[in-house]
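What you see is the complex with one protein chain gone and the rest in place.
Chain naming follows the written order as A and B, and within any one chain the residues start at number 1.
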Amino acid sequence: MMQLFRQERMWNKRELKSSYDVVIVGAGAHGLAAAYYLGKSHGIKKVALLEKNWLGYGASGRNTAILRSNYRTPEGIPFYDASLKLYENLSSELDWNLMFSRRGHLTLAHNDSGVTGLRVRAENNQVMGVDSRMVARAEIRHLAPTLNVSASARFPIQAGLYHPPGGIIRHDAVVWAFARACDRMGIEIHTYTEVTGMHVEGGKVRAVTTSRGEIACGAVLNATAGWATTISNMAGVPLQIVTHPLQACVTEPLKPFLDPVIVSATLHVYLSQTDKGELVIGAEIDPYQSYCMKGTLPTLEQMATYTLELFPQLHGVKVLRQWAGICDMTPDFAPIMGASEEVSNFYMDVGWGTYGFKASPISGKTLAETIATGKPPKLIEPFSPSRFREGRLVGE
Amino acid sequence: MKRSALHHHHQKAGALWTQLDGWELPASFGAVEQEVAQAREGVGVADISYFRKFESAAPQTGSWKLASNRHLVMRERPVAPPDGTLDITSVYAALLLAGPQTNELLRKLTSLNLSHFANGNCAQASLAHAHAILIREDLDRLLSYKVLVTRDYAESVWESILHAGREFHIAPFGLNALDRLRP
Partner (left out) sequence: MNFLFDSEEVPIQAGDTVASALYRSGRRIFSRSFKYHRPRGLLCCSGKCPNCLVNVDGSPSVRSCVTPALDGMRVRHQNAWPSLENDALSIGQHFDFLMPAGWYYKVFTKPATWHRVEPHIRKAAGLGELFENPQGIPEYEHAWMHAETAVIGGGPAGIQSALDAAERGEQVVLIDDQTELGGHLRYRKQRGADPRERIDALAARANVTLLQRASCFGIYEGNLLGVLLGHPHAGAAERLIHLRAQRIIVATGAYETPLLFDNNDVVGVMLSSAVQRLIHLHSIVPGRRAVIVAHGSEGDEVGADLKQAGVEVVEILAPSEIIAVRGSGEVKGVKSRRGDFACDLVIVCGPRVPDAGLLSQAGAKLQWSDVPGAFVPVGLPLNVSAVGDVTGETPVAAAQHFPDSKRAFVCICVDATSRDLKQGIADGFEEIETLKRYTTATMGPCQGRMCQLNAIQVCSRLTSRSMDETGTTTSRPPNPGVTLGALAGAKHHPIRRTPMHHAHAELGAVWLDMGEWKRPRYYQVAGAGGEAESVAAEYRAVRERAGLIDVGTLGKLIVRGKDAARLLDKVYTSRFSDLRQGRVRYAVMCDDTGVILDDGTVSRLADDRFFVTTTTGNLDFVHQWFDWWLVASGWDVSVTNVTGGLASVNLAGPKARDVLRKLTDLDLDPKAFPYMACREAQTFGVPAILMRIGFVGETGWEIHYPAEHGEEVWNAILVAGAEFGILPFGVEAQRLLRLEKRHVIVGVDTDALTNPFEADMAWVVKLDKEDFIGKAALARAASGGGVREKLVGFVMEGGVPEDGAPVVIGGIPVGRVTSSRYSPHRKAGIGLAFVPPELAAEGAPVRVRVRGQLRTAIVTMQPFYDAEGARLR
């Protein structure tokens, strides 16, 4: 309570020094988490985070803030579950309310192949100890009384996948809280500082050129999303990534209407209700490659069409704003984590597609360990950059 | 007896049947005068799926170009397929829209720029969420289009047309009215 009356800046502006042990490109949730764990778990504090815009400008400020661990593969499940467990206590650890609201996560299937897809996840989740189960229409009605489960819908709901530990969080708060914790350790956050090039010599990055000057570095971490290939190209590291826009929108605030997060695997729409009462609605990625971060009318219309399939009573609710982020898609819907094979001190935490935000704490923790010890923890070995060459694609 | 995809819709709408070239078709829906008037003053729609259609790799007399190696020939009366063409009569359902308000109706169903669609031209566009071929062939001075969609989409598209056309009091018309509307 006394914190209310504290006057203290969350983070401070710093002068850019001439060298750092670790330079992190991208001060989003992932970059900040990596810096945090470098400082907290490994005592490495001579770290600079370089952010080309204001804090949270990129994917961290654009995502729909859903946390869950009901993934499909034996590689993904424990990874995302570790992240969820970190999130559970992160507010306490960072002394900042991240507003993690564990309201349950419900994925719906509207046809046979959809139901089978959910069942694969339910079963794999249970085998690996994640709270997740199939639910039939009667229970769905109980979990979300406002949802349209009638047979008269064009694509009636057949079954659902219920994941009680899932929920939503205040994405901006995660960025701010990590930033403050980093700043308190003396780790430097440099906003409006764009990376424009890298000096690679003898198989290592020696220096990073920025819009505010050049800095020598012991290691570099690419923690960008959307610009991952741009940054990696500077180091001469190729990435198996194509970039697509992902759109979302928000409605005016309503009195509490919906408890769980709702995802429709078939209709490619998902939504949740914030604590302020707004409905945040998201779509699937746009079917073309682009770096444009503007919403489009056809996608907005599609989000509305499918939202009304699920909740026809929302027809009179107004959308106030639409936006887009850009997603780096890998061939196997799994991220690329670890040291690059080409440049030994160039580390990557990229390729996060549409599933990056929920992995922020665990990505930071495992990349910090990778950088500090030189070895990636077992948890992220399946996401190694070498897997494409070795034919070990993750089946997510 | 050949039936169009819209057979059951016509039945429900009270069609009075006739036979033409082996097809069972609506001669009228009970009020030929009204059907003609509605088409002349507002907009009407008829099922002309019995028209013959042929696909050809090379242009033919009076054919429309759909793609670099796909041309469409449409003939109202039965003819043998011209040489080298494939008979695709069964593949497409065909509708005829007529009336001064046809464009207002179509503007609710397709993003095609109708103000640049001259008489005698052909275009392809999405119409009521289905791929459609549109051919504008006015009946004398009465604005008119033929709309082709694959048979499996026919009922959905017909329903969408009738729904969007409620604003204009659209009504289906039969072969008798069609004869009267022609020059």
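Here are some notes:
The rule we apply is simple: a residue touches a chain if its C-beta (ideal position, glycine included) is under 8 Å from a C-beta of that chain, and two chains touch if they have at least 3 such contacts.
Small disclaimer: the values here were computed from a predicted structure and weren't measured.
Judged over the whole assembly, touch between the missing chain and the shown ones holds for A, B. Residue-wise, the contact with the chain that is not shown comes from A:110, picked out of A:110, A:244 or A:358.
Screening A:143, A:185, A:216 or A:319 for touch with the missing chain picks out A:319.
The residue touching the chain not shown here, chosen from A:107, A:210 or A:307, is A:307.
Counting over the whole complex, subunit B has residues 1-5, 8, 23, 49, 55, 57, 69-70, 86, 88-92, 107-108, 110-113, 115-116, 128-130, 150-153, 155-157, 159-160, 163-164, 166-167 touching the chain that is not drawn.
Subunit A meets the missing chain through residues 1, 3-4, 6-12, 54-57, 61, 74, 88-89, 91-92, 95-97, 99-102, 110-113, 115-120, 122-124, 126-128, 154-155, 172-173, 176, 251-257, 275-277, 292, 294-297, 300-301, 303-305, 307-309, 312-323, 332, 391, 393, 395.
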